[in-house]
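Of the protein chains in this complex, one is absent; all others appear in place.
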Amino acid sequence: MTLHRKLRMGMVGGGKDAFIGGVHRIAAFMDGEIDLVCGAFSSSPEKSKASGEALYLKPERCYGTYQEMILAEAKLPVGERMDFVAIVTPNNMHYGPAKMALEHGFAVVCDKPVAFTLVEAEELAQIVDAKGAVFALTHNYTGYPMVKQARTMVKAGAIGKVRKVVVEYPQGWLATPLEGTGQKQADWRTDPARAGKSCCMGDIGTHAENLAEYITGLEIDTLCADLSTFVEGRPLDDDGNVLLRFRGGAKGILFASQVAAGEENNLRIRIWGETGGLEWHQQEPNTLLVKHLDRPTEIYRTGGGYLSPIAQFNTRTPAGHPEGYLEGFANIYRNFALALRHKLATGSLSEEHANFPSVHDGVRGMKFIDAVVESSAQNGAWIKV
Amino acid sequence: MTLHRKLRMGMVGGGKDAFIGGVHRIAAFMDGEIDLVCGAFSSSPEKSKASGEALYLKPERCYGTYQEMILAEAKLPVGERMDFVAIVTPNNMHYGPAKMALEHGFAVVCDKPVAFTLVEAEELAQIVDAKGAVFALTHNYTGYPMVKQARTMVKAGAIGKVRKVVVEYPQGWLATPLEGTGQKQADWRTDPARAGKSCCMGDIGTHAENLAEYITGLEIDTLCADLSTFVEGRPLDDDGNVLLRFRGGAKGILFASQVAAGEENNLRIRIWGETGGLEWHQQEPNTLLVKHLDRPTEIYRTGGGYLSPIAQFNTRTPAGHPEGYLEGFANIYRNFALALRHKLATGSLSEEHANFPSVHDGVRGMKFIDAVVESSAQNGAWIKV
Amino acid sequence: MTLHRKLRMGMVGGGKDAFIGGVHRIAAFMDGEIDLVCGAFSSSPEKSKASGEALYLKPERCYGTYQEMILAEAKLPVGERMDFVAIVTPNNMHYGPAKMALEHGFAVVCDKPVAFTLVEAEELAQIVDAKGAVFALTHNYTGYPMVKQARTMVKAGAIGKVRKVVVEYPQGWLATPLEGTGQKQADWRTDPARAGKSCCMGDIGTHAENLAEYITGLEIDTLCADLSTFVEGRPLDDDGNVLLRFRGGAKGILFASQVAAGEENNLRIRIWGETGGLEWHQQEPNTLLVKHLDRPTEIYRTGGGYLSPIAQFNTRTPAGHPEGYLEGFANIYRNFALALRHKLATGSLSEEHANFPSVHDGVRGMKFIDAVVESSAQNGAWIKV
Partner (left out) sequence: MTLHRKLRMGMVGGGKDAFIGGVHRIAAFMDGEIDLVCGAFSSSPEKSKASGEALYLKPERCYGTYQEMILAEAKLPVGERMDFVAIVTPNNMHYGPAKMALEHGFAVVCDKPVAFTLVEAEELAQIVDAKGAVFALTHNYTGYPMVKQARTMVKAGAIGKVRKVVVEYPQGWLATPLEGTGQKQADWRTDPARAGKSCCMGDIGTHAENLAEYITGLEIDTLCADLSTFVEGRPLDDDGNVLLRFRGGAKGILFASQVAAGEENNLRIRIWGETGGLEWHQQEPNTLLVKHLDRPTEIYRTGGGYLSPIAQFNTRTPAGHPEGYLEGFANIYRNFALALRHKLATGSLSEEHANFPSVHDGVRGMKFIDAVVESSAQNGAWIKV
């Protein structure tokens, strides 16, 4: 039993000059399952209106604040009001709209990290659980079909017990003091008041952490971190190297950097187990290398008939039609839509449909940020995550 | 001056089991500029209804035939009726709906090849020109930003006068007699009654031809072809090797295959000029190799700040977020939408907005098919395109 | 039964400024099986002496001409005189020393193409056969272990009956009129009096031809060629595109270029059969891609325990220690040395040891050159090889 109509999305943030708001919209629109019906796109009501109009929204549904939006939409008739809120604001502005939306009965898609502090994250998780709400966190890299394939294979024992994980996310865009130039993305990410206690680790280190735990199914137990700030005057880390120990004995390395000059989004993970290994690169996401002890490495490819059902389900085209970042991101929206339809039709959550990152992944991310910052402050002491 | 509302699309073909229909819809939806409002999705009215319903269409706008759709939509008020028709049927079903749509004043997006025969193609071109209609042909590979970058660079003389072009499109999906198994895609493509006089060259050889002419800005003058049918009993070619001579003196090779076992969509082009070379692979479309006489090869990447304005305009995300087949395809829809808005607002065509393959590209494609088939029939005689 | 001592090499050509002479010496020395004992390194006796001295030869064994060398060495006692001659001169200087060496009972290693004309080549072949001589032609690319692996796999049916071969060899070093600058390599290769009737096809097209026939075990039956000279004033071809038809029904493409700006030695071959495909690139020679109809592509690697005995035998180090051009070249010398030891010990030839290109491969190469030149002269007529 499901609900047969397009779902209605309201958006918080994502006005002009924003980056991730546009990504969320493409991801939501791509599969023809979701319409944007309203938004509070900016802290300035005028900008919000202008952004909404550019998106072909009705003027009366372009709100000045998220509070206004949630209250107004909650009063609309069931057949008209938004079904969920997508939150695409800086980190310090996740908790407020998420909490309020949940409390008014709306489902939520929230950008990562889920909140500004661990306390906020845990409170959100409690509300989501208490309400049985549908809540998706856009750790988008787990939306790639080959990442899902990797997870399936590790679970099925394809590489034996995991021994070692190396996950890395070098970027170069903050190699110079870009935040001094009026670039908005750089601005808020390097500002402790908006980004939180970490820049590099909060922004991309958490992606790496989430990817490693997702594919291996293992939790990081303790870690030892050495964070750096290479660009003078920057108040937060722009680089970090971390040793990992997973529950169950696997070891690992995680590093992230925003000052790796010349790098784009070179997220990459390698996992070695007792009988084989896996390797995946975000910049060529349709390839998964599968390594063996005594046989040639195999090149698994998106669309291959030999892939797991979950990988195939999260692919839109046959092999050879490269899918990318936006399709991976859209998989979160598409799977969230399936879960929300089920919830709206039946009133209950479904394990089967919950194939997207949850608020609990968000809590893990906040614990990871806290741990790396604390370990680094203690000169690399091993800290429990 | 432009038109500020979502554009309304009607679709011909693209029901269940179709491949390219779904691609067109994703491409049309992605940017939030186009709504699907009606369709004649199948030759069976029941199937058409079912397909339309699955796409959340109103039942009264799911038509049994394209004729019915065009007539009915033409009668709807201006603020409601479709703006353009997307044609995603097998080759033998392009001409009919395209012609009728044009004659009723609708713009058209048509899958390639543009028609079943050159005569049909030329008639469509005449109508388009006569009416000043907005018509896009989905030779989608030219939608990739790095292909546009390559074209810009050749035009700007970055590699000097072009000397040699090698373009290739190996696939392996028809290495076995798949058409005997009920696979619909294989079925119609190997059937002369629906595909036309060529299978491999018509389906993918034309993409290679279009890509080569698009990037170099050169027209193939004459060619010498050796087509093959490797799978027994198949009535059309499933492989072909072609020597090219371009107007102006460049030479080239084009090959396409559907029996290259183990290949996906390995479309690749290499161009060498007097002072440098370019290389692009569809399966890793965000990279363009730029070669020089005496300096290191450079890796141009989608999203790079050094790219041409047209490449940047056709990109949705910053460098490092891989864009793929669907985004390249969507660029045709997005640019078509810009042109159509301009036309609807001003009544006239705009050079500036016509950044997508035209009906004249479609005529070139049909001439190419005719030429390769004739050359091969004459044991490789040089034939004028 | 074999001969237990180092073999003694005399060299014709390979003085200062030469390229391939130094390669032959490294290839001969690498395995500690061969000593250089004498040479006629240059047409100038002074240069020959100087070159020999630089190579630590005794002055009395640095000869002024090859005739002098062969006559003098033939008179030396068996325990002292050279065992074989390595000929590393321009094409027009292969026949003379080869014939004379053979007639005086010396084995021969000869650079390719084997001779200046087909007539010369056939005469050499006749002498070699009549004498049961050990003669190696340095079509070095077949010395790579992964090329031998590919041949073994095709023979064993790993990809089914071969359908299509694409072999290519683009270089860029002659993209400008380098022969006008005093560069010796460019000088003689573009000179019909020294290179023969073809520059590009003779120099590197023959490598491509040899590689294709070696791996597939198929002979090119007929071909259709379009040769070009892109650099003005050059008397020979510097580029060529060729369609191939193999005996047994396979089709193919061969192209070679010396004006592909920015290319090094991008020799590459792809072969597709009924059930799979193979792909090998000279510039990353330790990888062989093995493609399948319904399974992931496999990455075969030099040194892998799963490789054929012949591939393993032609490898010096374990997997992960990249071997290159010089090792591939050295395999010809090493295998030639095995054959020559056998011959010297037993007086007879051994099939088992003859794992290197022969004079008959050289005859094939000359026929190939004749055919492409003739086909191109006849505007692409199909010509028998």
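By letter and in written order, the chains are A, B and C; residue numbering begins at 1 in each of them.
Here, a contact is a pair of C-beta atoms (placed from the backbone, for glycine too) under 8 Å apart; a residue touches a chain by one contact, two chains touch by 3 or more.
Since we're looking at a predicted model, the values are computed, not measured.
> For the chain that does not appear here, which of the shown chains does it touch in the whole complex?
A, B, C
> May I ask which residue of A:3, A:74 or A:243 touches the chain that does not appear here?
The missing chain is touched by A:243.
> Which residue among A:159, A:215, A:340 or A:366 touches the omitted chain?
Of all options in A:159, A:215, A:340 or A:366, contact with the hidden chain holds for A:159.
> Looking at A:259, A:311 or A:385, which makes contact with the chain not pictured?
Considering all chains, including the one not shown, the answer is A:259.
> Where does subunit B touch the missing chain, residue by residue?
290, 294-301, 304-306
> Touching the hidden chain in the full complex, which residues of subunit C are there? Just list them.
Where subunit C meets the chain not shown: residues 4-6, 19, 22-23, 25-26, 29-32, 36, 53, 55-56, 171, 173, 263-266, 282-286, 301, 303, 316-327.
> In terms of residues, what is the contact footprint of the unshown chain on subunit A?
Its contact residues with the unshown chain are 159-160, 163-164, 166, 168, 170, 172, 175-176, 224, 226, 228, 230, 239, 241, 243, 245, 251-253, 255, 257, 259-263, 270, 272-277, 291-293, 297, 379-380, 382.
The rule is short, and it goes like this: only the chains that are shown with their structure count from here on.
> Which chain maximises the distance between its CA centroid and that of subunit C?
Computed centres place A farthest from subunit C.
> Averaged over CA atoms, how far is the centre of subunit B from the centre of subunit C? Could you give it in whole Å?
The mean C-alpha positions of subunit B and subunit C differ by 44 Å.
> Averaged over CA atoms, how far is the centre of subunit A from the centre of subunit B? Could you give it in whole Å?
34
> How many angstrom lie between the centres of subunit A and subunit C, each centre taken as the mean Cα position?
Result: the chain centres lie 55 Å from each other.
> Which residues belonging to subunit A are in contact with no fewer than two other chains?
In subunit A, residues 301 touch at least two other chains, as defined above.
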